[in-house]
Structure formats: C-alpha cells, structure tokens
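One protein chain is absent from this view; the other protein chains keep their places.
After this line comes chain A, so read on.
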C-alpha cells in the first residue's frame, strides 16, 4: 500500500487571506494538525496583531454525540468478540460470528435512525445537511457490512447464496413496502398509478407471493381477461424457491427450476400475455430477459439490485466463485458506457470478487475515520479470512487498523477510556502505544488520576505509574497539601519523593516550631518505612508525643536511638541534641551513664565535622554557645547518673 493511487483531495481548512499573508507553519499531532503563523511575511507591511494558532481536527465524527453511542456500543461488542474462546467447534463459532456481525449492524442502524430523526426535526440548515451526510455514510457502511457478512462470514454455498443476496437487497430497498402499502390501502388499488410499478418491483425482488396478492386485486375486476391473470398467477405460484433446510438437493432444485423456466419461455413464445403489456413485461422478467430488466432501471435503481434480479431469473444456483463475472457485467450494463462508477460501487464490486483486501483498502480511503474498517477487519480476522499479510512495520493488517482507530479515539477528551481496551487486544504494539498515550491524558481531578493509575497498575506499567504519581504529588506539594503528596508517593512507592516531602515537613517544623498535619504524622503506619527520612520524621514526631505525655525515659531512649542508629540526618543532630537539653535538665535523672556517654560522643562527633565556612560570626557564636550549654548539661547529668547508679539502696 505504498503508492497513492488516488489523488488526495484538497480540503479548505483555514482561510489564508485572513492571516494577512503570513507564512504558515504546521505540525502533525496524533489526531489533528497544528497550524501557526510565523514571522516571515509574504508581502505587505508587518501587522501588529499577535500571531494566531489553529488546531485543525481531521475527524469531526468523533465529536458528534449520536455517533458516540456507536463508538460505545461497538466497543462492548468488540470486547465480547475478543473473549470468544478458541476451543469452540467451528460450526458454533460461525453462528456466533454471524450474530456478532448482526449486533454491529443493528447498532449502526440504531444510530442511523436517531440521526435521521434529528435531521428531520432540527431547525438549522447546516446541521440538517450534516446529519443527512452522516446518515448516507452510515447507510453505505451498513450496506457494505451486510454484503461482507453474506459473502464472507456466513459464506453461504450455492443455493442459499442467492437467498441471502435477495434478503440483502430487500433490506436496502425498503420503499417498495411503503408503496405497496399505499397501493393496497387506496380505494381502488388496480387504478392506482403506481399499481404496476409495485407489482413489477415485487417480482424483481422475488417476492412472488406478495406480487400475486397485489395482482389479485386486478383480476377481480376484469372478468374477460381473468384467464390471463390466472395464468400469470399460476406461473408465479410455481416459481421454485430453494429451501436450504429441506431435503431437496441443489441438482433437483436446478432441474425443477429449468422446467419452470421453459414454461415461462413457452408462454412468451405463445404470446399468451400479448393482450396485456404489463403482464408481458412480467413474463419477460421471469424469463430473465436482460433488456427488459434494464428497462426497469428506475425501479431497480442500483446495479447490484439488477445483478441479484438477473441471477434470480437466469442462474439461481450461482456458486460464489462465479459471482464476480456476473457482477462486473451487471455493473457495466446498468451504468452504461459513459457513467463512471462511484467509490461505493467499486467497493461492492471488489466484495463480489471476493477481494477482501481491496474492499478494506478502498473503504479506508473513502471514509474519514477508522471505525468501520477496524471493526470489520477484526471480525474477519477472527473468522480466519485474512491471510497474515505482513506490513512493513511488523504488525498485521488487523492490528494496524485497530491501532489507528484506537489512537484516534485517544485524542478525544472523553473516549480515551475505550481506546485502552482496543490497545489491550493488539498483541504486538498495543502496549507500547498505550504506554506512550496514557501519560498524555490531562489530569484535572484526583478521580481521573485514580482511574488512569488503575489502568496502568492493572497492566504493570510501573514507569507510567511512577510518573503520574509524581505529577500528582508535585501538584499537591505546590498547593501545600502534604498529606495528599505523601499518599501519592506511597502509591508509587517513590522513596525519593517521600524524602522530599519529609524534608518539607522538617523545614516547616524548624520554621514554625511545631508540626503541621499531625493527623498524618501520627498515623503513618507501615508507610513510614518507605524512606529513611520519613521514618525519622515519624519517630521524631513520636518523640514529641512521648515528651508531651511525660513518658520521659521512653522519649529519651527514642531520641538516642535516632542518633545512634544513624536515622537522623547530620544536619538535624544539633536540633535533636537541643531537644535533649530539657531532658538533661530535669530534676530526675533520665539518661543513664551509658546513654550520657553516647550523647557526649555524638556531640563531639558533630563538632569534629568541618566547619561551614559560610557561617557568619554571629552564627558561630550561637553554635559555640549551644555546644557549651550542652557540654555543661551533659557533664551535670553524667555526674548525677554516676551517683544514682552507684548508690546502693538500703
């Protein structure tokens, strides 16, 4: 599919003149095009207005609210289709596939009806024409899908093939029913101007019983020509129709049909119907005379109707491989030498020729979004009808189309959730596409972030989880919601960020002198272990709590362990030692001798560290004063502790 065989059509998107003759730059996006004005001017003076940026969206269908129902319902059917198990015997599977195909088609029809209703009821002219366009596109889509179902999915053999094709034509030419009803309900049906048109249309569609019913209205009137009508009635009644469920074989049916055909021919030769030209026309149709059929061009209205009628009356036991010869000739005969076939005609012709790839290719070119080709190809792939046609990018046709469709969905602000399921069922590249796209979903509220995270977590996309949690945590941090930030880092198991948040807390503490967000710190639980700094924070807070509850010995032990176990960062040791001061100054001895020795060694260790050269004299003074105070307090405590431990209780 490398050469372009059709010239691309130009679409006017942006009115160039209004851009005051500036050079335009552009950039492709996933589903749209960004067009911007540059500084280079083509001619004329430089205008003072600020440059504008346009976003040109290629696919407007995705925004239509009614078509959204199509996307949603077909998504459900798609997911159901993927779940059909492989080990079911093939005959059952075929019926399942046919019913799925019918489901898709009924969804299309429902959409079409709603669009039709809206087109009729709307006031705006442009909207009505837009709806009308969408209706005609959906009609064409359903027509093609139905034909593909008949020819490929159902794959009817000779005999039933024609019956299915007849059903197909009848479904898509429904005005016959309305006209027939009109005629039958009128006062004198036989005098109605469309009377004969209705009869002939019914015969052309092979609905002989109904044709007979309408004819009987005529027969009751004219007594003298009733014998002629009776003859026609008999002919129509005797027309054999193949019954696939019956015991009659195809050959038997063929023989019977030839007999009947010969009889019609004899009637024609005998000029039985010469008195009534309409009946003569009908007889010629029954014989399958091509010229007569072509004369009914208006009633047939489409070449494929002509094809099916022609087959009905000349070759009802048509076999699928022979179909294309008749299709090509019918189209040529019907359209005539001068008319050129429309894209829809070419697609249908390719279908009759059983050239699936051509059908898919032509549909992709003709339609502006990938919905139809993606779903149809997926269904056909499940029926094992597509050869593994490897494209250059390594994936097969079905995957390529589904990926394109899903990527288009992802650009929609709301339908991106459907696309996730589609990516899941593309084994080769689906995951990569999903990983790239899911990070770009805008996250306005926490709830949306939670949903996106759930999608990533279910598929073990840990990188994306980390990155999304980091975005949310950073945002929370900027808004001073430390608790939220922490809960996001816990979810991502992001130790680095947890450290950052703890630093923030500690900074707040040293600035304000007390802890904020106590409800969080008091209830960290096992999350505390995520990062060292966080553990320190939790334990430090616990120390404060213990102090507040006057459980001094426990508090002391905790404080010491914070320093000796090296959980506390160096920079905070001074603060911790200063916190120890009130404990040292208590009347009661809290720190034991060993503990005091440890505190002293910590203090000395701190002082041995390189002095910060940026410290001002004032800071140095404060530091030395603190150290002095601590040394004094430690010495006093040591003294008291030695005495206490040395005393023997009497």
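Keep in mind that, in the parts below, contacts are C-beta pairs under 8 Å (C-beta built on N, C-alpha and C of every residue); 3 or more make two chains touch, one makes a residue touch a chain; residues count from 1.
In the analysis below, contacts and distances are computed from a predicted model.
A.B. asks: One chain of this complex is missing from the view, so tell me which of "Ragulator complex protein LAMTOR5", "Large ribosomal subunit protein mL46", "Nucleoporin 43" or "Histidine-containing phosphotransfer protein" is its UniProt name.
C.D. replies: Looking only at the record, the undisplayed chain corresponds to "Nucleoporin 43".
A.B. asks: Just name the one of A:267, A:486 or A:506 that touches the chain not displayed here.
C.D. replies: A:486
A.B. asks: Specify the residue from the set A:39, A:90 or A:445 that touches the hidden chain.
C.D. replies: Checking each option in A:39, A:90 or A:445, the one touching the absent chain turns out to be A:445.
A.B. asks: Among A:54, A:68 or A:544, single out the residue that touches the unshown chain.
C.D. replies: The single option touching the absent chain is A:68.
A.B. asks: Out of A:81, A:527 or A:590, point to the residue that touches the absent chain in the complete complex.
C.D. replies: Candidates A:81, A:527 or A:590; residue touching the omitted chain: A:527.
A.B. asks: What does the interface between chain A and the hidden chain look like in terms of residue numbers?
C.D. replies: Contact residues on chain A toward the absent chain are 65-66, 68-69, 72-73, 75-76, 79-80, 413-414, 417-418, 444-448, 450-451, 454, 458, 479-484, 486-487, 490, 516-517, 519-520, 523-527.
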